[in-house]
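For reference, the structure is listed below as structure tokens.
On to chain A.
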Amino acid sequence: MRHEVRFSGYGGQGIILSAVILGRAAALYDNKYAVQTQVYGPEARGGASMGQVVIDDEPILYPVVTDPDIYVIMSQQGFEKYGVWAREDAVMILDADLVRSRPGCRYYEIPATAEAKENLGREIVANIVMMGALVATTGVVSREAIERAVLDSVPKGTEDLNQKALKRGFELGELASTTPP
Partner candidate 1 sequence: MSRVEFMQGNAACAEGALAAGCRFFGGYPITPSTEIAETMARRLPKVGGVFISMEDELASIAAVIGAAWTGTRAMTATSGPGFSLMMENIGYAAMTETPCVIVNIQRGGPSTGQPTRAAQGDMLQCRFGSHGDYSTIALTPNSVQEMFDLTVKAFNLANRFRVPTLLMSDEIVGHMRERMAIPDSVDIIPPAPLAEGSLPFEAGDDGVPGFAPFGSGRSIHVTGLTHDERGYPDTTDPEAHDRLVRRLVTKVESARREIADYVVTNPDAETVFVTYGPPSRTVEQVMHTHPDDDIGHLRLRLVWPFPEFALQEFPNAKVFLMPELNMGQMVREVQRHVDQPVISIPKIGGELHTPAELVRILEAHR
Partner candidate 2 sequence: MIAPDWFREDRLPHIYCAGCGNGTVINCTLAAVEEMGWKRNETVFVSGIGCSSRAPGYILADSLHTTHGRALAFATGVKLARPDLNVVVFTGDGDLAAIGGNHFIHACRRNMDMTVICMNNQIYGMTGGQGSPTTPQGAFSTTTPYGSSEPAFDLAELAVAAGANYVARWTSYHVKELTKAITTGMQTPGFAFIEVRTQCPTNFGRHNKLRQIPDMIEYLRGHAMHVKKYDRLLEEGKPIPEGTFTVGELARRNRPAMGVRR
């Protein structure tokens, strides 16, 4: 089945890297197909940043995301620019503290940035917390695959921190999916 996943936030949150990690997880470790694309341009610096991934069990022909069924949103501006038109049967994982609006589709509130800052000690891993929540709530890739892809992609010496962040993301995702907002 074809999934279209869109990530958005502001430049510096690791939005593009999140999309790359998800694509890598699917394509290299889950035996699926994936195409990752992103929006290049001035808005990638400071403004709303966007990266997206198509994931499918079959080879991907048309490579571009047109109508995502999964969103990961980490800023209000990102929501307004890339998330506000989410279709009704989509699912959105949003950072509860950074996104004020709520979509018309099903959504999960994940306090990723607060968790990263307060409990993990590094705000920079908020995107990895979101990745964990994404996988726990949607199952778009397996937990093993995302873990391997995260470890491939993070700087040496930060593996433990990122693994911890991912695990916290799994837990927050599980929690969110059992307690509807």
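Quick note on selection: all candidates are chains of the complex that A comes from, given by their letters.
To be clear about the criterion, a residue touches a chain if its C-beta (ideal position, glycine included) is under 8 Å from a C-beta of that chain, and two chains touch if they have at least 3 such contacts; residues count from 1.
Quantities reported herein were computed from a predicted structural model and do not represent experimental measurements.
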Candidate number, among 1 or 2, whose chain touches chain A in this complex: 1
In the complex, chain A residues that touch candidate 1: 20, 23-24, 27-28, 33-41, 60-64, 66
